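Here's a slice of the assembly, chains where they normally sit.
We just call them A, B and C in the order they show up, numbering each chain from 1.
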Amino acid sequence: MPFVSIRMAGSATKEQKAGLVADVTASLVARLGKNPAAVQIVIEEVNTENYGAGGQLIADRDAPKPQEDAHAESSR
Amino acid sequence: MPFVSIRMAGSATKEQKAGLVADVTASLVARLGKNPAAVQIVIEEVNTENYGAGGQLIADRDAPKPQEDAHAESSR
Amino acid sequence: MPFVSIRMAGSATKEQKAGLVADVTASLVARLGKNPAAVQIVIEEVNTENYGAGGQLIADRDAPKPQEDAHAESSR
């Protein structure tokens, strides 16, 4: 009966998602004796503009900052 | 004050979603005396590539398997 | 395959929860043709100290306010 929701920043291939579903279901069966037919899993691939971590959007955190980096580089 | 989240594999028409919202709100009012104005409902139509059940993606489970089916058919 | 999460402030009786589950499942079957056996519903009864609405905790919003109540009392 378990329901699992997985939210991740960015996208995944269909193979990756199928692998995750297989692994998580197997763990619920092995660890908790759950019926695999009753396990439901939803994978949400969240745009990096909609996922924040450490106080900023991942889209901003991972973006190249040419101007500032150039300065930082030259001043090191 | 209730908040309801509905996740389903595949999509629904606007009429189906409006019907769901009407029904679920009516149930919360009738069963629990909730104020209908305060009921919020979000419906997530999840791609079948992102929804797993029984250990595999619904997209894979529902996909036609011509090769294997042909074999299965002939061996029946 | 739908998964439904219902969060509400305060508690409900077992009968109320059974009624909600019956209603919501019936709506998913009638409106969307879902298989009732695959519908999973979780009801979370949230403490009013953990549910905010309109910028304040429901526990605070619904609490008697001694000052004003005293006035109300005396003027009754």
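General remarks:
We take it that a residue touches a chain if its C-beta (ideal position, glycine included) is under 8 Å from a C-beta of that chain, and two chains touch if they have at least 3 such contacts.
The structure displayed is predicted, hence computed values, not measured ones.
Displayed in place are 3 chains, all sharing one sequence; the entire complex defined by the structure file totals 6 copies.
Please note the rule applied: only the chains that are shown with their structure count from here on.
Centroids built from CA atoms put subunit C at 22 Å from subunit B.
Centre to centre, using the average C-alpha position, subunit A and subunit B are separated by 22 Å. Along subunit B, residues 7, 51, 53 each make contact with two or more other chains.
Residue ranges of subunit B in contact with subunit A, taken from their complex: 7, 44, 46, 49-57, 59-60.
Across the interface of their complex, subunit B is touched by residues 5, 14, 17-18, 20-22, 24-26, 36-37, 39-45 of subunit A.
Residues 1, 3, 40, 42 of subunit A touch subunit C in their complex.
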